[in-house]
Structure formats: C-alpha cells, structure tokens
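Every protein chain except one is present and positioned as in the full complex.
All chains are identified by letter, namely A, B and C, in their written order; residue positions are counted from 1 within each chain.
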Amino acid sequence: MTWIPFVLIAAVAVFFALYLVLSKNAVHGALSLVLVLVSLAIFFLLLGAEFIFIVQVAVYAGAIMVLFLFVMMLLNVGGAEGPLRENPSWQLAAAIVLGCVLLFEAALHIARAGEGVRHFPQAIAADFGSPERIGQLLFSSYLLPFEITSLVLLAAMIGAVVLALRRFP
Amino acid sequence: MSIDLTTEFIKQNLWVSAPVWSLAAAAALVLLVGAFRPRSTHSLLPALGLIGVIVSGCVTVHASQIATAPLGMQSIDSFTVVFDLIILIATAIGIIISSPYVNRESLARGEYYALMMFSSSGAMLMGASDNFIMMFLGLELLSIPLYVLSGFRRLEGISQEAALKYFLLGSFASAFFVYGTALVFAATGTTSIAAALAANSGAMLTMGVGMVLVALGFKVALVPFHMWTPDVYEGAPTSVTAFMSVVAKAAGFGGLARIVAPGLSPNWHLLLWLLAAGTMIWGNLIAIPQQNIKRLLAYSSISHAGYILMGLLTLSRDSVAGVDGMSAVLFYLLVYTLMNFGAFAVVIVFAGSGDKAEDIDDYRGIARRSPLLAALMSVFLLSLAGIPPFAGFFGKLFLFSAAVQAGYPGLAVIAVLTSVMGVFYYLRVTVVMFMEEEPASGVADKPSVSASPTYGFVLGALAALVIVVGILAAPVLNWTAGGAESLTAGRPAASASVRYCALCRLQRFISRPFAFDCTELRNLRYR
Amino acid sequence: MDIYSAVPFSAWLALSGLLFTIGAIGFLIRRDPIVMFMCIELMLNAGNLLLVASARYRAVMDGQIYVFFVMTVAAAEVAVGLAIIVAIFRQRLDIDVDEMSEMRG
Partner (left out) sequence: MSNTTFDWIASLIKAVIIFVVLLQLVPVLIWLERKVVARMQQRIGPNRVGPFGLLQPLADAVKLMAKENIIPTGVDKLVYYLAPVISIVPALAAFAVVPFGEPIHVAGRVVYLQVAHVNIGILYVLALSSLAVYGITLAGWSSNNKYSLLGGLRASAQMISYEIPVGLTVVAVVLLAGSLDLLDIVNQQVKQGIWNIGPQFIGFLLFVVASNAELNRAPFDMAEAESELVAGFHTEYTGFRFAMFFMGEYVNMVTTSALATVMYLGGWHGFGPDVWYLNLIWFILKIFAFIIFYMWVRASWPRIRYDQLMGFGWKVMIPAALLNLAATAVVIVVAKERATLWLTAVNIALFVVFLAVLRLVNSRQLEQHRQVVPQPDAVRG
C-alpha cells in the first residue's frame, strides 16, 4: 500500500518527461516539464526537504519555466507545426546506445543497490530540511560556495544583458 | 547547531577565497568603470584589468601565507598558488591581446574584460576546490562567461552559432557533472572530494566518478567529447578562442588534478590511458587536413589535451611519479599558455579587420610582406610542435619522461609518434608562409600586414619567453614541482620525502632506448 | 514522512536514472534548441531528485544544500541560454540546429 503514492507520482513524472521528449509542440513540452518539476517537488516534500520543495516550485516552476514560455512565445516557435523532423540516423543510434548504457547501469545499481546506503530512511531530526537548518548550513560550512553563487549570478546577468542589447552603447 | 561566525572563521574564509574574490572584484570594477565613465576613458579599461590581475596575484601569494585552517571547501596550498598564477598570467596575456582586437571589432569593452576576468576566477576556483559543490560552481563561473564571450560578435551568425553550440553542449556536460556528483553523494554521503573518493564503495561511486570525468573531459576537449571544439573555436572571436583554449583547458585539468590527486582506484588508469591515447591520435590526425587556421589550432589544442592528460595520469599512480608528472603538467600549461596565445595573436593580426583572412591559403607567401610576423608565427608553431630549443619541446620532454617514469612507456611512444604527426601540420603552415608564392592577384590589393605596437610588444615578449622558458626550464620546473608536491601531500608513498630531481630523471630517461638526443641538457642546473 | 519507509533507496535511484536517461536521449534526438535546453533541465532535476533522496536516506543535509546550488546555477544558465537563443533569433528568423551549417562541421 505504501508504494502507491510513490508509484503514482513517479508515473506522472516519467510520463510527462517522455511527453517532453516526444511532443512535437514545444509549448506542450514546456508544460509537461512543469508537471515533471511539480511532481518532483512533491517528492522533495515527502523526502523531508521542505525548503527545497518551496524553491523548486517558486524558482523552477514559477520563474525558470515562465522564462522558457516567455521566450517561446516571443519567438513564436511553439505553434502546432513544431520543428521536430527527421534526425540524422547516427544521432539516433548514438542516443539509443547511450540510453541503453545508462539504463543498463541503472539496472546494475538496482541490482546492487544499497552499497553504503541504508535501504530505508534513517531517523531524522524534526527540523531536517527546514529553512532554518538550510540557512545555518549556508552561513557556516557552505559560506564560501554561497558567496561564489553571487558571482555566478552576476556573471550570468552581465552576459544576458550584453547578449540582449540591440547595439552596444 | 549554531552559526559559527567568529572573527577567525570569517578571516579564514576571506583569505582562503582571496584569489577568487580579488579577481572578481577587479572584474566588477572594470565593469563599473566601463559603464559609468565616458567612452574616451575606455582605452584605460585593459590597463585597469591588468592592474587587477597583478593585484590578484599579489593577494594570492599573500593569502597563501595567512590562510591555514582547512574549511573543507577550497584550499590554498602551493598547488593553488602555482595554478592560480598560471591562470593569472594567461588572463593578463588574454587582456593585452584582446585590447586592440576589441577595438578593431568594436565589441563592448567593459563587459568583455569583466566577463573574461570572471571566467578566470572560475578557473581558479576549480583548481582550488576540495568539494564537488565548489567545483561545480567553479565550472559554471568559468563556463557561463565563456558562453557569452563566444557569442560576443553578436551580429555575426558564426559567432552566435558558436555560442549556442558551446552553451548547449557545455550545459549538457554540466548536467553530467551534477548527476555524477549526485551518484557520488548517494554512494558515500559526502560531497568532499577526498572523503568521497576514499570511501571506495563500488559501482555507484565508479559510475559517479565516470560521469564527472566525462563532464571535465568535455571542458578540456578530450577525444570522445571534443565535438564542440573546432566549431566553437572557429566561430568565437579570436581573442576569446585564445583565452578559452588556454584557460578553460587549464581549469579543467586543475579540476581533474583535484579529483585524481587523492588517488583513483586502478580501474581508472586504463580508461584515462585510453582517453589520453585516443585524444593524442585523433586530435593530431584530424588536424592534418584542416584548411582554416583556427580549426587547425583547435585540433592542435585537442591533441595537447591528450599530452597533458598523460602527465595527469601519472598522478593517479603513486605520489613520487605524481609529483614528476604534475610538475610537468603545470610546466606544460604555462608553456602552452605562452605559445598558444602567441599563435592566436598572430592569427588576429593576419586576419585583419572583420576576421576575414583565416584560411591557411591566406597565409601563402606572407613572409615576403611581413617577414617578422611570419618568423614569430613560426616560433610559436615550432614550439607547439615540440621542436627544440623552444619551450614546447621541454614541456613535452618532461611529460613524456614522467609518463615513462610512472610506467606508461606505451603511452609515451604514442605521444612521441603523434608529436611527429603534429610536426607535419605545424610545419605545413610555416612552409606555406615561407616557401609558397602569394597568389598573383593578392599582391596588388593586400598591403603589408603590420602589427600594432601592442601586438608588436606582446608577440616579441611571448616569443622571447617561449625561448627563455625553454632554456631556463630548471627554476620554472622547480616552482611547479613545489605546487605538485602539495597535491600529493596526503598520500602515502614509497619515498615521499625525496624531493624530485629533474636532472636525475632526465638522465635515466635518456638511457632508455627511445631517447632523444638532448645532451646539451646535461649542462643545465636543476636546483 | 513515514509513508515512504516501504520504498527502498534503489527505487529512487531507478527513477532518477530513468529521468536522466530520458533527458539525455531527448537532448540527442531533438533539434530544437529550446527543447534541447529543457531536456538539460530534466537531467539536472534527475540529479536533484537523487541528491534529495540520498540526503534523506542518509540523514545528511549536504545533498539538499547541493540542490540549492544546482537550482541557482540553473537559473543563471537559463538566463544566458535564452539570451543566446533570442539573440540568434533576431539575426535569422529560424533557430534550428540543423540549419546552422555555416561552419564546416
């Protein structure tokens, strides 16, 4: 019985991930990706990561995917006649080979799962994954990466502005 | 758990990350000056950037003497210092080479230099990271500005195409990095590189490390993952290509060194061996038929990645061979910086406004018109080919001998053979420049190519350095050996305390059957 | 929450592996840069799922911190990537990777 929620949400995630890859319509693809993201967000909540859950919904689903939609609408590429077409066969072959390799490796893991990992969750503190704990970690052990993040964002911001300018001043 | 924000903690944090933030602060300053000062002052931006780079170098050296406490994210040992200084040298050359180019192609200046310096700080971060999270951030801080820089000639399709290709494949590689590190975390429960690799716990860890290696292999353009290189190198603005070919590669190898340093399990040796061999063979093979000089240099940079990976491979063997190999790698990175920048600078000068003349055919008989430039180009190309007495030769020699020392004679043989292949295509350009006649029609409308004073100075200095570093390799090698030692400090070794002596090793090397004739080296003093 | 105590870790591993594989295949077979980019996001999310799951099963929070950083970086990447795509679109009113053949590949 306890498998049911996992299986249901996982099925939703996998189905829409496949839909993203196979759909001819880029906007439908984006919407299905949003659904994948939301179902993963529910997983995050169930896995005791409530802050990550909020960030996933607010940043990924709420901001990043809206940007994708915005650009697609701006360029108007998402129309009914999507740009999927015949692919060069070698790429398809490479993709399938890669996929098989990855799946094989995943299967390997399932078979040998649990090396070093407990099969079932360990007991956790009540505030596991809470914003307080995340904040404390970010400002103690992970202070340096946290600061570096600001550099990454700054560089990205400058880059996006430079690329988007119509002409250099 | 309470937040430990003591003064000592903040101070250590500050000094450990000093190399990165000093360069980033300089970048921000350049950006602000570029944005808020009138256009007439923009020619001072590269000077400002250079000052920032020099200050950052001083801060790095100073910080290495202050910061002591390991915070588990980033370390500032002697490897970091040597590596950072190499990156800073590359950045400085990159800025100098860019400044006339940026003017000629009228690109936005403040942003250009700022992004370049941000990228360098990311590179420095990668070479200093002790934690996968840190390395991921370094990788992105390196890559994101590079994506933008390759698309900097926004009005030209070829540049945008390069930016898109680089971006998509680079992000693909980043996704591999994330998933690989996620697997490592799943297998070991830690994101610390040393702790994770020490755990040695089976298939999941192996696959994770493999995916991380794939991602870094992308960055340094190892052979199965090199597809983006020629297109991006050709499409990006030439100064960016030069910068990218040096700094991104060095950063990737810095990251690889941090991963290999704790000692990979022996399973990896074969794989790295194959990667190195494949990269050397394929890169050199495909370089031969290239018609475009930037694509030629792109494939040449792929093959050089193979040589460097060979040096890195020794690091995974044991710590004595590791010090040898790693110091050879650092030495080679430095030399490669000098000669590759030199070659690309000549390409910029020859190409003329709008980067028109970039085919090898355009170089035909160019020695008649501008003999000095042609001679300088020959110096850089011969050095890249590994012909004595230029620094490239010594760099390769050290790498090869380190490989033999560490027990990879086969790989060294492949390296020597592929170097011979390399000589062929580098020489071809030289031959085209000096021996062939210029096309008849060209003489009339082509004025003699002359370098601006900046390029004259840079090219002269680089050529001089390529020769001087080659002849005075000993102190440089000593310096890089100091960096390499700290990388293997934590590992058990047969004779870790014995400081590495290049001369002894060289002599041993020369006694081997496939030795080069390098008797003049005996007279050099190493330490 | 405890309802997950019946789900072993390997299930999460399998799910994230599957999502990653779907994303990787999508990246390779699709030609529309925006869709390729979305496939990359899918791959990143597969990594995030694995990180969060292993953080829970090991009761170590570092995995969640990593996810936080991955999301931040993803946002930065999206800003730059979409800017590149928009810039290209302004130049040529078509952004199909196959048609980008100015260079001899």
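The definition used in the following text is that a contact is a pair of C-beta atoms (placed from the backbone, for glycine too) under 8 Å apart; a residue touches a chain by one contact, two chains touch by 3 or more.
These figures come from a predicted structure and were not determined experimentally.
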Next on the checklist: As a test of the contact rule: which chains in view would the missing one touch?
Outcome noted: A
Next on the checklist: Just to verify: which one of A:31, A:138 or A:162 makes contact with the chain not shown?
Outcome noted: A:31
Next on the checklist: For review purposes, identify every residue of chain A that touches the missing chain, sorted by number.
Outcome noted: 25, 27-28, 31, 34, 50-51, 54, 57-58, 61-63, 66-67, 69-70, 73-74, 76, 78, 80, 130-131
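Assume only the chains that are shown with their structure count from here on.
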Checklist entry - So how far apart, in whole Å, are chain A and chain B when each is placed at the average of its C-alpha atoms? => result 32
Checklist entry - Any idea how many Å lie between the Cα centroids of chain A and chain C? => result 5
Checklist entry - Among the residues of chain B, which ones contact at least 2 other chains? => result 133, 137, 140, 144, 147-148, 151, 154, 163, 186, 189, 204
Next on the checklist: Please output the residue numbers of chain A that touch at least 2 other chains, ranges allowed.
Outcome noted: 105, 109, 117, 133, 142, 145, 149, 152, 155-156, 159-161, 163
Item to check | Residues on chain A engaged by chain B in the complex (per definition of touch) | outcome: 105, 108-109, 112, 115-117, 133, 136, 139-145, 147-149, 151-152, 154-156, 158-163, 165, 168-169
Item to check | Partner chain A, residues of chain C touching it in the complex | outcome: 1, 3-11, 13-15, 17-26, 28-32, 34-35, 37-39, 41-42, 45, 48-49, 52-59, 61-62, 64-65, 67-69, 71-80, 82-87, 89, 95-96, 98
Checklist outcome for this item: Within the complex, chain B is touched by chain C residues 9, 13, 16, 20, 23-24, 27, 33, 36-37, 40, 43-44, 46-48, 50-51, 53-55, 58, 60, 62-63, 65-66, 69-70, 73, 76-77, 80-81, 83-85, 87-88, 91-92, 97, 100, 102-105
